[in-house]
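Just one protein chain is left out here, and the rest sit where they should.
So, chain A:
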Amino acid sequence: MEPRGGAWQNSNVENLPPHILRLVYKEVSLLSSDPPDGIKLFPNEEDITDVQVTIEGPEGTPYAGGLFRMKLVLGKEFPAAPPKGFFLTKIFHPNVGPGGEICVNVLKRDWRAELGLRHVLLTIKCLLIHPNPESALNEEAGRLLLENYEEYAARARLLTDIHARGKGGAPPSQPPPQNPAPPDAAAAAAAAAPPPDGPLPKKHAGDRDKKLTAKKKNDKKRALRRL
(Lines give C-alpha, C1' and ligand atoms only; values in the text may rest on other atoms or scores of the structure.)
Protein backbone atom coordinates (compact mmCIF):
# COMPACT_ATOMS: atom_id res chain seq x y z
CA MET A 1 0.00 0.00 0.00
CA GLU A 2 2.09 2.86 -1.20
CA PRO A 3 2.68 5.65 -0.72
CA ARG A 4 2.05 6.09 2.97
CA GLY A 5 5.11 5.23 4.95
CA GLY A 6 6.74 4.02 1.77
CA ALA A 7 10.17 5.37 2.46
CA TRP A 8 10.60 3.57 5.73
CA GLN A 9 9.11 0.28 4.75
CA ASN A 10 11.56 -2.55 4.86
CA SER A 11 12.37 -3.99 1.52
CA ASN A 12 11.58 -7.57 2.35
CA VAL A 13 12.98 -9.33 -0.64
CA GLU A 14 13.96 -12.68 0.71
CA ASN A 15 12.02 -14.04 -2.18
CA LEU A 16 14.12 -12.62 -4.98
CA PRO A 17 15.27 -15.67 -6.89
CA PRO A 18 19.02 -16.29 -6.85
CA HIS A 19 19.57 -15.40 -10.48
CA ILE A 20 17.93 -12.03 -9.94
CA LEU A 21 19.94 -11.44 -6.77
CA ARG A 22 23.08 -12.19 -8.72
CA LEU A 23 22.04 -9.53 -11.19
CA VAL A 24 21.53 -7.02 -8.41
CA TYR A 25 24.91 -7.84 -6.87
CA LYS A 26 26.60 -7.32 -10.17
CA GLU A 27 24.91 -4.06 -10.85
CA VAL A 28 25.42 -2.69 -7.37
CA SER A 29 29.09 -3.54 -7.41
CA LEU A 30 29.49 -2.03 -10.84
CA LEU A 31 27.68 1.11 -9.79
CA SER A 32 29.77 1.31 -6.64
CA SER A 33 33.05 1.03 -8.44
CA ASP A 34 32.05 3.03 -11.51
CA PRO A 35 29.24 5.40 -10.57
CA PRO A 36 27.56 7.78 -12.99
CA ASP A 37 28.58 11.44 -12.76
CA GLY A 38 27.40 13.05 -9.58
CA ILE A 39 25.93 9.88 -8.16
CA LYS A 40 27.38 7.77 -5.39
CA LEU A 41 26.22 4.41 -4.11
CA PHE A 42 26.36 3.14 -0.55
CA PRO A 43 25.79 -0.61 -0.61
CA ASN A 44 24.20 -2.10 2.47
CA GLU A 45 25.92 -5.33 3.42
CA GLU A 46 23.00 -6.66 5.38
CA ASP A 47 20.62 -6.22 2.48
CA ILE A 48 22.08 -5.62 -0.92
CA THR A 49 18.67 -4.76 -2.32
CA ASP A 50 18.52 -1.70 -0.09
CA VAL A 51 20.18 0.72 -2.48
CA GLN A 52 21.16 4.02 -0.88
CA VAL A 53 22.58 6.75 -3.08
CA THR A 54 23.41 10.40 -3.11
CA ILE A 55 22.80 12.59 -6.11
CA GLU A 56 24.53 15.91 -6.55
CA GLY A 57 22.21 18.68 -7.57
CA PRO A 58 23.04 19.26 -11.24
CA GLU A 59 24.76 22.51 -12.17
CA GLY A 60 22.48 25.08 -13.71
CA THR A 61 19.50 23.93 -11.67
CA PRO A 62 18.18 25.27 -8.38
CA TYR A 63 19.47 22.07 -6.82
CA ALA A 64 23.12 22.82 -7.66
CA GLY A 65 25.39 22.57 -4.68
CA GLY A 66 23.04 20.29 -2.87
CA LEU A 67 23.62 16.67 -2.09
CA PHE A 68 20.42 14.62 -2.11
CA ARG A 69 20.11 11.30 -0.37
CA MET A 70 17.73 8.88 -1.88
CA LYS A 71 17.05 5.18 -1.93
CA LEU A 72 15.75 2.65 -4.39
CA VAL A 73 13.46 -0.05 -3.14
CA LEU A 74 13.59 -3.16 -5.30
CA GLY A 75 10.30 -4.94 -4.89
CA LYS A 76 9.69 -8.64 -5.07
CA GLU A 77 8.92 -8.40 -8.73
CA PHE A 78 12.14 -6.65 -9.66
CA PRO A 79 13.31 -6.48 -12.38
CA ALA A 80 9.98 -7.17 -14.07
CA ALA A 81 8.55 -4.30 -12.04
CA PRO A 82 10.60 -1.14 -11.66
CA PRO A 83 12.21 -0.16 -8.37
CA LYS A 84 10.57 2.60 -6.37
CA GLY A 85 12.63 5.72 -5.75
CA PHE A 86 12.39 7.85 -2.63
CA PHE A 87 14.18 11.07 -1.76
CA LEU A 88 15.35 10.96 1.83
CA THR A 89 16.49 14.57 1.69
CA LYS A 90 13.71 17.10 1.53
CA ILE A 91 13.45 18.67 -1.89
CA PHE A 92 11.14 21.16 -3.56
CA HIS A 93 10.31 19.52 -6.84
CA PRO A 94 7.03 19.04 -8.69
CA ASN A 95 7.50 15.30 -9.04
CA VAL A 96 8.56 14.52 -5.50
CA GLY A 97 5.84 14.09 -2.92
CA PRO A 98 5.89 14.95 0.74
CA GLY A 99 7.12 11.49 1.71
CA GLY A 100 9.93 11.67 -0.82
CA GLU A 101 8.11 9.47 -3.32
CA ILE A 102 8.98 10.12 -6.93
CA CYS A 103 6.60 10.12 -9.85
CA VAL A 104 8.38 9.51 -13.11
CA ASN A 105 7.08 7.54 -15.99
CA VAL A 106 10.23 5.65 -16.74
CA LEU A 107 9.88 4.13 -13.28
CA LYS A 108 6.33 3.10 -14.06
CA ARG A 109 4.87 2.90 -17.49
CA ASP A 110 7.87 2.66 -19.74
CA TRP A 111 9.86 0.28 -17.59
CA ARG A 112 11.63 -2.67 -19.14
CA ALA A 113 13.60 -5.21 -17.16
CA GLU A 114 16.73 -4.56 -19.22
CA LEU A 115 16.93 -0.93 -18.18
CA GLY A 116 18.62 -1.59 -14.85
CA LEU A 117 19.48 0.53 -11.84
CA ARG A 118 21.93 2.80 -13.61
CA HIS A 119 19.22 3.93 -15.93
CA VAL A 120 16.87 4.59 -13.04
CA LEU A 121 19.42 6.73 -11.28
CA LEU A 122 20.19 8.68 -14.44
CA THR A 123 16.50 9.23 -15.01
CA ILE A 124 16.02 10.63 -11.55
CA LYS A 125 18.97 12.89 -12.08
CA CYS A 126 17.42 14.01 -15.35
CA LEU A 127 14.24 14.77 -13.47
CA LEU A 128 16.17 17.29 -11.38
CA ILE A 129 17.12 19.04 -14.60
CA HIS A 130 13.73 18.75 -16.28
CA PRO A 131 10.91 18.66 -13.81
CA ASN A 132 7.56 17.68 -15.25
CA PRO A 133 4.76 19.75 -13.73
CA GLU A 134 2.14 17.73 -15.56
CA SER A 135 2.49 14.77 -13.26
CA ALA A 136 2.80 16.85 -10.15
CA LEU A 137 3.03 15.25 -6.73
CA ASN A 138 3.96 18.55 -5.16
CA GLU A 139 1.22 20.74 -6.60
CA GLU A 140 2.69 23.96 -5.27
CA ALA A 141 5.98 23.28 -7.01
CA GLY A 142 4.10 22.27 -10.16
CA ARG A 143 2.07 25.44 -10.18
CA LEU A 144 5.08 27.67 -9.61
CA LEU A 145 7.02 25.95 -12.34
CA LEU A 146 4.19 26.62 -14.77
CA GLU A 147 3.50 30.16 -13.71
CA ASN A 148 6.71 31.62 -12.47
CA TYR A 149 9.97 29.86 -13.04
CA GLU A 150 12.01 32.35 -11.01
CA GLU A 151 9.76 31.87 -8.05
CA TYR A 152 10.00 28.11 -8.33
CA ALA A 153 13.77 28.24 -8.65
CA ALA A 154 14.09 30.52 -5.64
CA ARG A 155 12.15 28.18 -3.43
CA ALA A 156 13.87 25.09 -4.71
CA ARG A 157 17.22 26.78 -4.08
CA LEU A 158 16.19 27.78 -0.58
CA LEU A 159 15.18 24.23 0.32
CA THR A 160 18.36 22.93 -1.21
CA ASP A 161 20.33 25.33 0.99
CA ILE A 162 18.47 24.28 4.10
CA HIS A 163 18.23 20.53 3.65
CA ALA A 164 20.74 19.36 1.09
CA ARG A 165 23.80 21.10 2.48
CA GLY A 166 25.58 20.52 5.75
CA LYS A 167 24.56 17.99 8.33
CA GLY A 168 20.91 17.83 7.44
CA GLY A 169 21.48 16.04 4.18
CA ALA A 170 24.83 14.55 4.99
CA PRO A 171 25.39 11.19 3.36
CA PRO A 172 27.11 8.33 5.19
CA SER A 173 30.40 9.63 3.85
CA GLN A 174 31.11 12.65 1.75
CA PRO A 175 31.46 11.94 -1.92
CA PRO A 176 34.61 13.34 -3.49
CA PRO A 177 34.34 16.74 -5.14
CA GLN A 178 33.33 16.37 -8.70
CA ASN A 179 34.39 18.19 -11.80
CA PRO A 180 31.46 20.32 -12.78
CA ALA A 181 30.74 18.27 -15.83
CA PRO A 182 27.84 19.88 -17.60
CA PRO A 183 24.97 17.59 -16.75
CA ASP A 184 22.86 19.50 -19.20
CA ALA A 185 24.85 18.05 -22.04
CA ALA A 186 24.02 14.50 -21.18
CA ALA A 187 20.42 15.31 -20.73
CA ALA A 188 20.32 17.33 -23.89
CA ALA A 189 21.79 14.46 -25.82
CA ALA A 190 19.25 12.13 -24.32
CA ALA A 191 16.56 14.61 -25.15
CA ALA A 192 17.54 14.94 -28.75
CA ALA A 193 14.92 12.57 -29.88
CA PRO A 194 14.39 12.84 -33.60
CA PRO A 195 11.43 15.00 -34.48
CA PRO A 196 8.68 13.28 -36.46
CA ASP A 197 10.39 14.21 -39.69
CA GLY A 198 13.57 16.02 -40.60
CA PRO A 199 17.13 15.48 -39.56
CA LEU A 200 18.46 15.05 -36.09
CA PRO A 201 19.18 18.46 -34.63
CA LYS A 202 22.86 18.80 -33.85
CA LYS A 203 23.58 19.41 -30.23
CA HIS A 204 26.84 20.97 -29.19
CA ALA A 205 28.43 19.65 -26.08
CA GLY A 206 28.28 22.41 -23.59
CA ASP A 207 25.21 23.93 -25.15
CA ARG A 208 23.79 25.11 -21.90
CA ASP A 209 21.05 27.37 -23.04
CA LYS A 210 18.97 27.50 -19.93
CA LYS A 211 16.22 29.52 -21.49
CA LEU A 212 14.93 26.86 -23.72
CA THR A 213 11.83 27.69 -25.60
CA ALA A 214 8.65 26.14 -24.42
CA LYS A 215 8.63 23.82 -27.38
CA LYS A 216 12.10 22.53 -26.83
CA LYS A 217 11.30 21.92 -23.21
CA ASN A 218 8.34 19.98 -24.29
CA ASP A 219 10.36 17.88 -26.65
CA LYS A 220 12.68 17.08 -23.83
CA LYS A 221 9.89 16.16 -21.58
CA ARG A 222 8.53 13.83 -24.14
CA ALA A 223 11.92 12.35 -24.72
CA LEU A 224 12.33 11.88 -21.02
CA ARG A 225 9.08 10.09 -20.85
CA ARG A 226 10.22 7.79 -23.61
CA LEU A 227 13.44 6.91 -21.83
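The criterion applied here is as follows: a residue touches a chain if its C-beta (ideal position, glycine included) is under 8 Å from a C-beta of that chain, and two chains touch if they have at least 3 such contacts; residues count from 1.
Keep in mind that, in the parts below, contacts and distances are computed from a predicted model.
From the set "Protein translation factor", "Protein MAK10 homolog", "E1 ubiquitin-activating enzyme" or "ER membrane protein complex subunit 6", the protein name that UniProt assigns to the chain left out of the figure is "E1 ubiquitin-activating enzyme". Interface note for the absent chain: among A:I48, A:L115 or A:A153, the touching residue is A:I48. Within the entire complex, the positions of chain A that touch the omitted partner chain are 1-5, 7-8, 13-19, 21-22, 25-26, 29, 32-33, 43, 45-49, 69, 71, 76-77, 80-81, 87-90, 95, 97-103, 105, 108-109, 133-137, 139-140, 142-144, 146, 151, 155, 158-159, 162-163, 168, 214-215, 217-218.
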